[in-house]
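Removed from the display is one protein chain of the complex; every other protein chain stays in position.
First chain written, first letter: the chains are A and B, and each begins at residue 1.
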Amino acid sequence: MKKLVKHRVFWPAAALVALLAVNAIARPAFLSITVQDGELYGSLISLLRNSAPLMLVALGMTIVIATRGIDLSVGAMMAVSGAVALTIIAESATPEAPEVIALAIGAGVIVTLIAGAWNGFLVAVLGIQPIIATLVLMLAGRGIALLITNGEITTVNSAPYKFMSQGYVLGFPFAFFVSIAAIVIVVLVQRRTALGMLTEAVGINPEASRLAGVRSRGIIWGAYAASGLLAGFAGILYSSNIMAADSNAAGNLIELDAILAVVLGGTSLMGGKFSIAGTVIGVFTIQTLKSTIVFLGVPSPVTPVFMAAVVIIVVVVQSPLLRGSALRAVRSVRGATNSNTTEVAK
Amino acid sequence: MDSAVPPLVEVVGATVRFQTETALSGVDFRMYPGEVHSLMGENGAGKSTLIKALTGALALDAGEVRLNGTPVRFRSPRDAQRAGIRTVYQEIDLLPNLSVAENIMLGREPRRYGAIDWTRVRSEARAALAELGLDIDPASQLSTHSLAVQQLVAIARALSTEVKVLVLDEPTSSLDLDEVAELFRVIRELKQRGVAILFVSHFLDQVYEICDRITVLRSGSLIGEYRIQELLRIDLVQKMLGRSPGEVTTRAPIAPAEKRAQTVLTGTGLTAKPGITNANIELVEGEVLGMAGLLGSGRTELARAITGVDRLDSGTLTVTATGGSPKTPREAIAHRVVYSPENRRTEGIIDRLSVEENIGLALQAQNGVLRRIPPARMRELAASWVEALGIRPADLDRPAGELSGGNQQKVMLARLLALSPRVLVLDEPTRGIDVGAKVDVQNLVGELADSGLSVVFISAELEEVLRVGHRVAILRDGVIVDTLASDGLTVDSLLALVAQPDENAE
Partner (left out) sequence: MTDLKTAATTPLGSVLAWLNTFRSRHASWIPVFAALLILVVMFGFAQWWFGNFLSPRLISALLLDNAFLLILAVGMTFVILTGGIDLSVGSVMAFTGILCASLVSQGVPAAIAVPLMILCGAGVGLLIGVLVHYFDVQPFIASLVGMFLARGLAFLVSLRSIDIEDQSILLLQSTRFKLGDWYITPTGIIALVVVIAGVLILQYTRFGRTIYAIGGNEQSARLMGLPVARTKILAYVISGICGGLAGLVLTAYQGSGYPLNGTGAELDTIAAVVIGGTLLTGGSGYVLGSMIGVFVYGTIAAFIAFLGAEQSWKRIIVGALLLVFVVVQRVIVTRSSRRS
């Protein structure tokens, strides 16, 4: 039992379960699932579907944070991929043809992949602080998206495209499968290849990693590219949901939601060890929280207040722990540096 | 200035512990007014810990600090500053983005009607600078000046207020002869004024020139306090480096390598300012090359230069077998030249990764991201090294940061040896390790050389260097001045070579 409690995702999971329980008690309808035409409906199902964009973005954010970085451009990237995809569809003679859809999606995510690689270049090669490097695209990204759509909100009518966010497969929302696919791929890439361990090494101690011959540059670059790619897919899902490319609203403020999901899941903002499972739990927690707030009758533009409160609580709770471990870290560093402080001419 | 005058500052029975390490153990230290006192000891001796305790940056676990006979407790550097203890640190603790004048006067800028009076700031700063004979523009930005000047500005700041005790931590490391002379003139003036000065420096010449009293620390303990006239240079070095009492039996001294041995690595004219200048080195198969030299001689810098860790300003480095000349650690590892850093805790071990992950890290990094070492293989590899090197506790999943120093060093060695290196450069591998683990490492080094590896062994303990090394390279001022077979050397003769006064003083 003790080992279970000590497991990294125990507390996040427990918090989620508690939150779900509270909801179930307050509104029993929360847990009800109905079946209609072979498709499942209900609050929980909506949760699974609506959490998909955040899930994708948060996965990318987890990897970037693990390298001691941050990606503030993800929201803007969502707007860009939606704009690209919908423009292609809108200008096509056959908006429902599979090739057109494939081209649209492909183009959308390739653009954001390149944008992510650009961020990676700024951080890994030029050494610019991640906050600032990604701030540039956060600023310019939406403008670019608006340009692509000529300043309008492009709308399309394309059933296959709509399917991605509204459709069902095997009774479950298609979007949910997208989430699952992303999670599985990320986990496979991180844990089946050496990428996970090397990323953690780079995040925990970049200098020691360098001395051990780890290719830090490539790893950091890849992290930002992945974040861009995932944000691109998230943008496709979002635009599919509203069947429009709304460059101002797409991914609005999703950055903090993603960062919060990562932090709630137990990954430290200081980089190093990360937990995909934790992020997944974090995403579901946030979605449940939002659903709870809406249920409480709070108008949705006001929900950020609660999110802010949650962040404050999490941060404050983590802080004495942070302080405790920081104290220990300082002591052990002092122990090491005390024997080396007067070494000269380094 | 004898025991008739009471000490101005006294530290009695100082003990400081960091988790498992004891940095200081029962150290007594005292400073008299109008005297320059030097604190001597190699790395890890406890000098900086003692200074931090004296200046309020650290709290003592046992013992007390007395000012003019009364016990005081400093809770922060500010308390110590208020008590008249000013420190000038080796890492210049000034603000590079502000002007010289502002740095000197920061925190006490003269004001007029609530607003800072810049004219007076500049004039008071100019006066403080003049005292040090510095003729620089007070309004100029600090960062536009050389480190030497910045250091003098730091000293000017310390002097610009009432100072009873002045602590100078390696103040001359960036100064040229004239600047040193100027500093010494100021120090002598302060002596006249009755200020007690703590002068920490590894330049023995300077210590002998300016100091009145020396306290020697070794491994956290007080070796002794001496008047400068009573202590010969060679005795001082001997006390600093010392002979470790109660030796555990070790291997017999290693037989010297055959003359016909193959060269594995050559470096010519290696320069990496300011550490090494025009150094030449040659490493031979199957040989352990010990490196001996005092602090600041360039041992670590040379080691880092030949393993691609630090960039070379000039010179050529060639790995014989491949003809390559590695410029990064990754390249060096590819040429099978590996380095175990001096700072194993901050540059070696990745504390939150497990023992297994730490051991396999470099090997995995060489394999690349895509070709993952199968978990079973990794486990097997790590387990075999844990057993071979006797790493305790033998728990592969334990975070490496929780291991003791000796075991962490063994983990580092395992990581490097897993790469099947041809050159292994070990920088202070036995520092801060218990005696048993020390012997393990020394024996291992011998075995590795026997099996054909070329090993560089850097250590401040001359005994160890002689015992482990086939040849010993003696470093001074960033150059290898001589390489001798360890056969013909004794600890005393090596001591003499290492401690020799500088003929070509800068």
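Everything that follows uses one rule, which is that a contact is a pair of C-beta atoms (placed from the backbone, for glycine too) under 8 Å apart; a residue touches a chain by one contact, two chains touch by 3 or more.
This structure is a prediction, so every number in the text was calculated from the model and none was measured.
**Q** Quick one: say which of B:5, B:62, B:95 or B:127 touches the chain that got left out.
**A** Among B:5, B:62, B:95 or B:127, only B:95 touches the chain that is not shown.
**Q** For a quick check of understanding: of A:21, A:102, A:131 or A:294, which residue touches the chain that isn't displayed?
**A** Selected residue, touching the omitted chain: A:131.
**Q** What is the set of chain A residues that contact the non-displayed chain in the whole complex?
**A** Counting over the whole complex, chain A touches the hidden chain at residues 70, 72, 122, 126-129, 131-133, 135-147, 150-151, 247-248, 253, 255-256, 259, 269, 299, 301-309, 311-312, 315-316, 319, 322-323, 326.
**Q** So that we can see where the missing chain sits, which residues of chain B does it touch?
**A** Residues touching the hidden chain, for chain B, are 77-78, 81, 93-99, 102, 106-107, 109, 111, 114-116, 134-137, 139-141, 143-147, 149, 178-179.
In the analysis below, only the chains that are shown with their structure count from here on.
**Q** Could you give the separation in Å between the centres of chain A and chain B, each centre being the mean of its C-alpha atoms?
**A** Roughly 44 Å separates the two chain centres.
**Q** Which positions of chain A touch chain B when the two form their complex?
**A** Touch list, chain A to chain B: 192-195, 197-198, 200-201, 204-205, 207-215, 218-219, 272-273, 331-346.
**Q** Over in the complex, which chain B residues touch chain A? Could you list them?
**A** 18-19, 21, 23, 43-44, 46-49, 52, 58, 90, 169-170, 173, 200, 202, 274-275, 295-296, 298, 300-301, 309, 328-330, 332-334, 339, 341-343, 345-353, 357, 361-362, 364-373, 401, 415, 431-432, 478
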